[in-house]
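Handing you this structure, nothing more for now.
What follows is part of the complex, with its chains left where they were.
Chain nomenclature is as follows: A and B, assigned in order of appearance, with residue numbering initiated at 1 for each chain independently.
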Amino acid sequence: MNSDNLLALGRLVDQRYLQPALGWRRGFENRLSHLLSQRRLPEQGWSEPELELLIRELALLDMNNANSGSCIGVGEREGRVVCPLVYRRHFGLAHGIGRSGDVTAGQPKAAGSSVINSLTNSLLGDWLRQFGCPKAAKCAVLIPVATGMALCLCLLSLRSSRPSNAKLVLWPRIDQKSCFKAIITAGFTPVPIEPLLDGDQLVTDVTAVRSLIEQHGPDSIVAVMTTTSCFAPRVPDRLADVAKLCAEFGLPHIVNNAYGVQASRCMNLINDASTKGRLDLFVQSCDKNLLVPVGGAVIAGPDAAVVSRVAATYPGRASASPSTDALLTLLHLGRSGFARLLDQRAAAYTRLRDGLASLAGRHSDCVRLLDTGKNPISLALCLRGSGSSSGGGDPGRLGAALFRRGCSGARVVAGGDKRVSIEGYEFQGYGAHQTAYPFAPYLNAAAGLGMSETEVDSFLVVLDSLLTKEFRQREIDSRVADADEQGDNDYSKDQLTEDLG
Amino acid sequence: MNSDNLLALGRLVDQRYLQPALGWRRGFENRLSHLLSQRRLPEQGWSEPELELLIRELALLDMNNANSGSCIGVGEREGRVVCPLVYRRHFGLAHGIGRSGDVTAGQPKAAGSSVINSLTNSLLGDWLRQFGCPKAAKCAVLIPVATGMALCLCLLSLRSSRPSNAKLVLWPRIDQKSCFKAIITAGFTPVPIEPLLDGDQLVTDVTAVRSLIEQHGPDSIVAVMTTTSCFAPRVPDRLADVAKLCAEFGLPHIVNNAYGVQASRCMNLINDASTKGRLDLFVQSCDKNLLVPVGGAVIAGPDAAVVSRVAATYPGRASASPSTDALLTLLHLGRSGFARLLDQRAAAYTRLRDGLASLAGRHSDCVRLLDTGKNPISLALCLRGSGSSSGGGDPGRLGAALFRRGCSGARVVAGGDKRVSIEGYEFQGYGAHQTAYPFAPYLNAAAGLGMSETEVDSFLVVLDSLLTKEFRQREIDSRVADADEQGDNDYSKDQLTEDLG
């Protein structure tokens, strides 16, 4: 409503009552004006009525939402939506984002969607800069695909700048399929590099990286792809060291920072690497870092041209849904709201770590909390204690039992001699990030963004009870096993356990 | 978004794409400006994105929706809503409408709700004037209660202007409980006046009205309450004649126009009566005339002071929900949209009448379509034809059978010697509006607003099949009856039949 119409409301309601409302309405316009001119994350989050108003305003700028008299569609794609339930849930935003040439390009028929797209990218850049990457995140772009596909696009965007025979992607091993498949899908050849054991932790073998570069020659290499956020006992890669090697050999460096915005440690590693060496792109999931539904990834880097090339690699239009979700969430939280989420997560991590340590103390004959202090999110509880090995039972059953009791996300890693073949590549000890991790089997648990104290405490209670009952009392074990056989014998527990990652 | 911010969007999207959007956005503001200055029903309906934007704008003017920093609630009622699902469905509009003194009064804490209330009342007045009552509807007010309670409030509002011993409400009989109860609840004494038989129709006995006024004396009478919309064979009351009597004797005249806005005939009667005699207030249901959920009634009349007194009679605040529904619906339809609904209803009436006539021709030995041309909405099919009386069966069973086949709203009226006692008053032949209507039993069906051709046709098919099978084939009858006894013997059909009104 423009100012004239707002004032005209005074014909319908007492001026005295309208006056204060116009006051805070003005405050809203001022904040909006600031947002549009600065394109930075606001300090305070916006209220739901404000978000509703903003999104409705923007939707009304798209041609398909104009009053029927105003628009006549004679093209092959006019943003018509036939199911009212679908129309509404998208606020009428139907044209998507991007154009043939570039997923960041504006659209003539959809000024509102274009604003959403552009504003979201600006705010995401500011968000990354504010939360740990002031230098690394010169530019950020949301691509409406999840992390794996986003990494694939990053690799594809590098092709033209690398020698035509460059095929290899050096990849400090992390046992997570998506990023591995991203390399394969992009048509390149992954070169896994086994981590080194450092106490309980698995760390980057920087020497091996150098050796491999020298062995294959830089011209045969597309990029080095490192990882920050990962499951313990693996810890974030030594980004700065790798970045220095990349600088030395003129190699692109891509960082899989899937859920790393949650932890300042991951962000600092990225920022540091970008100043000390070469770091081209770092990629993060929208859902895990912003608590939105799965569907988007943020690609960022210190060089706007490099980031833009990824956006330009995406052929054609794309869904506006992830951008809309990200925009609403960023404005809902504000800088202070996201900072609160980070604090809450850090507290949940401490509570979980201390709780597991205390629990491990009580069950020291069968479990041990691995010392993985460099991993700021994930923890690992070795399922072998000072006593008999792994409680004499099937460690996979612990994962299944946790799942049955509603604990999702916990997973038991068997490690050992397990071999898994992925796209023709064989990995030994798959799941443990190393061919023969000595402290497997272990149980992973993480303190993810949004985790509540109640969840931590409930998990500890459930785990404690399982360790007490199921792993120590063999007589009960056997009875449970009988029951299991009758009830769900098609239920392969270790398969399930692995599934839960 | 104010104009400056709209222009500032040009920083985020190509000016060329923004320009046309600003064009139709301006069109929207112009229409809004016109609405606020004229407060008349727009010719064309508004689109859903426009309605969404308007209601969000207005909601943001209520104090409880202001950004948390802007408002501090230290009263006993601050419009807080604790359940998010409830908050959303009301767009955050929580303060209701009205104040202690008057349901039309604005509220300091709720400028937005106050605008909705005021604007809705203005548009409702225009709507009534445009659709048949240019003179009678000088002023209109939505009261968030349904028709019966609204009639009660009208009567209560008259109390202070009538002699203290005025107790009687003259009431041309209509067998519909709510309006009768409205008189009782208001603390007055209804004086039912039996209608006259005119062919098949039941019409107002104006002579009896005069006699009763003279017999009791005007000072003992609170008001005369007539009815327009009603079930055939009753037809709308002779409003002008009654209005002349009210003028002659100085008596208030209230019209129950429950669903009369649907039919120009009802509206013309009201307008005509208001010019030829005395008509104080006429009351219509929001749900039946505007196709909104049950919950509001529109009270209108030629004298704004009289209408306002009803609003002032309502003690305290009230729900804003019916006003919000009415506003959204009026803007959604526009004048042309409502005119289309009226045309569609008139066509459905003709289709239903002709269909029933044709069906009655085919089943002339058991049914006859009553000639009730003065009732523009409801039709009645006498369940006795030239042959044996009422097909030899229980007429109530026809109603139950229709209901089981999904026909809602059809009802069989037994008439005859049925006596019903309501609040201590006894009515003979209840349901038929007359003590001994000669053409009962009969079946009522109506062409209400929103009825589709498909509904008319489906009804005729079902009815035809029932008349063929159930009412003519006695051998099938008896078998069905057996089945019914076994299946749902707690299911009293004629009770149900009556219920369906």
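We adopt the following convention: contacts are C-beta pairs under 8 Å (C-beta built on N, C-alpha and C of every residue); 3 or more make two chains touch, one makes a residue touch a chain.
In this text the structure is predicted, and so the values were computed from the model without any measurement.
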Self-check item: Assembly copy number, counted for this structure file with 2 shown
Solution: 4
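In this section, only the chains that are shown with their structure count from here on.
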Quiz item: Quick one: how far do you have to rotate chain A to sit on chain B, C-alpha fit, nearest 5 degrees?
Solution: 180
Exercise. Averaged over CA atoms, how far is the centre of chain A from the centre of chain B? Could you give it in whole Å?
Key: 55
Quiz prompt | chain B contact footprint on chain A (complex, rising order) | solution = 1-5, 8-9, 11-14, 16-18, 20-25, 27-29, 32-33, 36-37, 39, 44, 46-50, 52-54, 56-57, 59-63, 65-71, 91-92, 106-112, 114-115, 118-119, 122
